[in-house]
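One protein chain omitted, others in place.
This part shows chain A:
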Amino acid sequence: MWFINFLKSSIGKKYIMATSGLLLVLFLCTHVFGNGAIYISSKAFQGYADALHSLPMLVFIFSISLLVIILAHVCIGLILFWQNREVSKSRYAVEVDIVQEKNSIAAKTMPYSGLFILLFLLVHISGFTFGPEDVPVSEHVKELFSGFFYGVFYLAGFAALALHLSHGFWSMLQTFGVNHPRFNCLIGTLTYIVPLFFLIAFAGIPLYFMTGLGANY
């Protein structure tokens, strides 16, 4: 079966990483705009949440799809990580950084930044998706982020996401075969802009409450 061969091959696994990565990025785009309502007012945010949950079927289908995508991304990512550790066990007496680009740190730490995002996701989902049912979510946000450590943990999670994407975004396009001198400059710029956008938009939310800007929220 061709799909099994595809999954078994090194390039096939990379395609799964890139495709699931792209879908996760697209999900983040919708998520960031929904959460952006917090910056407007607690009413706007609660309105968005209520509108979303008046469509339980949609929420259910999206949650299951996301679960499958994340599982694929995490499992294949970890398989690649273990396989590659096997290959490069013995290496050189002198170690130097051959790739002198700034984002080579991001490339080296992909599995670690990824695992931290996973930890973040677990905390995030248990806090919100499976949070208290009697408190409206717009108040629950304020409650959770009034805890200092909770806020700091969220900031760290978003920093890990930005790090992950500062290699991942470019890497995804390279895996898809998008590498052309005409577009490489644009891709390079986007690889800065995309992670930065998510960092500012997401990290702004805990900061909004932690700094007291959201006092009248």
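Miscellaneous remarks
Methods note: a contact is a pair of C-beta atoms (placed from the backbone, for glycine too) under 8 Å apart; a residue touches a chain by one contact, two chains touch by 3 or more; residues count from 1.
Basically, contacts and distances are computed from a predicted model.
From the set "Transketolase family protein", "ABC transporter permease", "Sarcosine oxidase subunit delta" or "Succinate dehydrogenase subunit B", the protein name that UniProt assigns to the chain left out of the figure is "Succinate dehydrogenase subunit B".
Taking the complete complex into account, A:Q83 is the one of A:Q83, A:T189 or A:T211 that touches the chain left out.
Interface note: of A:S41, A:N179 or A:T211, the residue touching the hidden chain in the full complex is A:N179. The chain not shown here touches chain A at positions 2, 5-6, 8-15, 80, 83-84, 86-96, 98-101, 104, 107-108, 110, 167, 170-171, 174-181.
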